[in-house]
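The full complex has more chains than appear here; those shown keep their coordinates.
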Amino acid sequence: MMHILVSNDDGYQAPGILALFDALSKMADVTVVAPERDRSGASNSLTLDYPLRVHEVGERRYRVEGTPTDCVHLAITGLLREEPDMVVSGINAGANMGDDVLYSGTVAAATEGRFLGLPAIAISLNSFAPRHLASGARVARQIVERLSRDPLPSDTILNINVPDLPWEEIQGWEATRLGRRHRAEPVVRGEDPRGRPIYWIGPPGNEEDAGPGTDFYAVRNGFVSVTPIQVDLTRYTALDQVAGWVTGLGRPAEEGG
Amino acid sequence: MMHILVSNDDGYQAPGILALFDALSKMADVTVVAPERDRSGASNSLTLDYPLRVHEVGERRYRVEGTPTDCVHLAITGLLREEPDMVVSGINAGANMGDDVLYSGTVAAATEGRFLGLPAIAISLNSFAPRHLASGARVARQIVERLSRDPLPSDTILNINVPDLPWEEIQGWEATRLGRRHRAEPVVRGEDPRGRPIYWIGPPGNEEDAGPGTDFYAVRNGFVSVTPIQVDLTRYTALDQVAGWVTGLGRPAEEGG
């Protein structure tokens, strides 16, 4: 039987991960290793300076005092006796599209599962207060079923965003690229009750590139957006230009100390 | 005069950021906005649930109780009266190459500066206890000088790794792609003094793709590695394959609830 590792960034008790667990338990052995509390915005952060504590909260269910990346990292480097076949992360309360993916702990958890035998999946619902977790759960199940019959390369990472709609109102599936936002809205200045300044990170910027082909566009039109994600951050299209540009810098060894 | 924002992930008092500040102050107005303490491994994590506190620790020098990404985000969305022209992040104690870039707070700080008028730069020295900060500082100065005369597109992000060598032993510059590591070493299990289990994240995996053309290779051979980084995580080369694959999933609206 397939062995799926489930994680998220909303914490091990979030309704989204419970729905995901239930959906996948019908078709696979599922182990949950998830943060003990909400770690939205954690990106790929990894705890290097302190040890991690792991608590078993039920059969094959662990909470970790750490980030989503810590959770998946631990799970696949020795915490679990049997290596999982794949990671499914989510179901996140709130979409992870466009530039927001950079900051997402949900997608980071999937990314950390890139070394396993089957693709890694991140699933998010397009609402901070989702009403249709069942649609997200159904997406998870269909994706996993299809992967077991018709696999994609093992290093594939799929970032899936689901409209927060009843299943029958979802229009279909679409392979997409990530859209892009404008710069974030200004920082929100405030004061604490003692009169000292505080700063809140402002809301994300407006959509800049959200036309056909993007994840923004697909979800806005009722489609499940499926974006292949890469781990290699090299901007290959700029390599030649940069190669030319650096020749203008001169050789340090020649010019002297 | 150019206005450069300097940040890092080792904290505002780390020797690397002080060396960077000194080097760039000779040629530009420099503002430092950096974390109050070591935040290595923070990746692009962003503080969404709590307000941030900013402390002015000197003229144009701020420490923030937050992540590297928080620092640059605040700085360019309203903390500073005048928008900087570019971000330079570092000089990090320790290389940021290959997959490690995913977890790097140094590179994340540069990434967050992608909306400014000039490219964003991350600079790391290839040693956890650098002896040749002067080489890193010289690299910073030369890169910034060249960018001011011969600019690259404003959304360029350069990830620069410098061998920890005296300047005259550095062999030159090389435009590189990121290498790739094998999976990380196993988690390190231990016990605290009360006999309870703890887990440390294990060391990074060995190099898997570290041949000619990679950052690993360049630095190992004494070159300054310059890698263009992208923010768009779409894996374009897999888009067609995924587009085909999702057609096999069937239309939700048709199949019913």
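Going by the order they are written in, the chains are A and B; count residues from 1 in each one.
We take it that a residue touches a chain if its C-beta (ideal position, glycine included) is under 8 Å from a C-beta of that chain, and two chains touch if they have at least 3 such contacts.
Not measured: the values here are computed from a predicted model.
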Tell me, please, the full copy count of this complex, given that what is shown in place amounts to 2 chains.
4
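Note that only the chains that are shown with their structure count from here on.
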How many angstrom between the C-alpha centroids of chain B and chain A?
20
Once bound in the complex, which stretches of chain A touch chain B?
38, 40-49, 51-54, 67, 69-70, 73-74, 76-79, 99, 101-103, 105, 108, 111, 115, 135, 138, 142-143, 146, 150, 152-153, 156-158, 166-175, 177-178, 180, 183-187, 189-190, 192, 196-202, 224, 226-236, 238-239, 241-243, 245-253, 256-257
